[in-house]
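The structure appears below as structure tokens.
Note that one protein chain is taken out, while the other chains of the complex remain in position.
And now, subunit A:
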Amino acid sequence: MAGIYIHIPFCKQACSYCDFHFSTSLKKKDTLVDALAKEIKLRKEAFDHTIDTIYFGGGTPSLLPAHQIEFLIHEIYKHYTVTPLPEITLEANPDDLDEQKITSLKSIGINRLSIGIQSFYNQDLKLMNRAHSAEESIHCLEIATKHFKNISIDLIYGVQHMTMDRWRENIQTVLDFNIPHISSYALTIEPKTALASRIRSGQIPNVDDALAASHFEILIEQLTSRGYIHYELSNFGKPGYFSKNNTAYWLGKKYLGIGPSAHSYDGKNRSWNINNNTLYIKSLENDTIPAEVETLTMADRYNEAIMTGLRTMWGVSLTMIENEFTDQYQQYLLTQSKKYIDNGLLTIDLDSKIIKATPKGKFLTDGIASDLFFVD
């Protein structure tokens, strides 16, 4: 089983925190869709796996009219084997989702919506330079929940001046709508974003890690007490509602990435497409996929397994490490993780032979993972 990710590199406007690849000019939308279709076709030779998830991400896929999305889904069905009931997710912004759009998305086969809410407060939305208002968010959720059961929403925490109470209220609003899946991210200041430059120039304060950590604790407490499972660092789902597409990334499964800047992984090689719409389109007009490839060494794959594993509820299985890598990797992992087990940031279950981050260690997993890495 494998997933297909399709990157739709257009946005109405740039969110102040975002460093993903997108363009705010929609002129090339149609030619880009053609290029995506071309890439879907060209990739099939080298990717002979049954597809069980399709994911439209971005950018803002909800900017595309339903018929273009339908066309792309069609292209996938035409060239690949797809399981009978695939998970088909579309990322959408509240301002694009009126009732008509929602019903047409449903009719073309989208069965999961991931809605970029971020916050139910206009002050936060303004800071993030989102294109929608808090009122639009509420309205959108009212309609979306009528037609879709499988909905995920994004929330951002650790935003400057966001109080504990406001954060609790944001979570409460989601709970009130009974949304079954939540992806929630700490506001991260990426270099070369509008936020980074505003912080540098002193217009707004930097984000505060202690605040983010407190928000994170509240988030876990509120959601887990309401039946959500904290299955990945930034992802919470009711049973049966985990993101199948994204879970595949964390479990090291194969995936195909279509579109500018999209990444693909076949179990050995990772490739990434050029992150420029014009060059991407040009290249595909000449039947060439504009991608670079790297072959992962065993150490690279081990490092990725550690890095993603520690983020999930499934942890890192020592048995899996021994089977997929070698006994030496297993021994190395045991030695390296000892001090973290001793200081309570990691835990090891001796029966299942699984290492996981403890609640105390969860928010520190990058540094821990790095320490467990194997580098020459």
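Quick note on the criterion: contacts are C-beta pairs under 8 Å (C-beta built on N, C-alpha and C of every residue); 3 or more make two chains touch, one makes a residue touch a chain; residues count from 1.
The rule we apply is simple: contacts and distances are computed from a predicted model.
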| item | value |
| --- | --- |
| Listed names "NADH-quinone oxidoreductase", "Elongation factor 4", "Tryptophan synthase alpha chain" or "3-isopropylmalate dehydratase large subunit", matching UniProt entry of the absent chain | "Elongation factor 4" |
| Options A:Ala213, A:Ile229, A:Met313 or A:Ile354, residue touching the unrepresented chain | A:Ala213 |
| Missing-partner contacts on subunit A, residue numbers | 5, 158, 185-186, 188, 209-210, 212-213, 216, 233-234, 246, 249-250, 255, 257, 261-265, 270, 272, 294, 300, 303-304, 307-308, 311, 339, 343, 345, 362-371, 373, 375 |
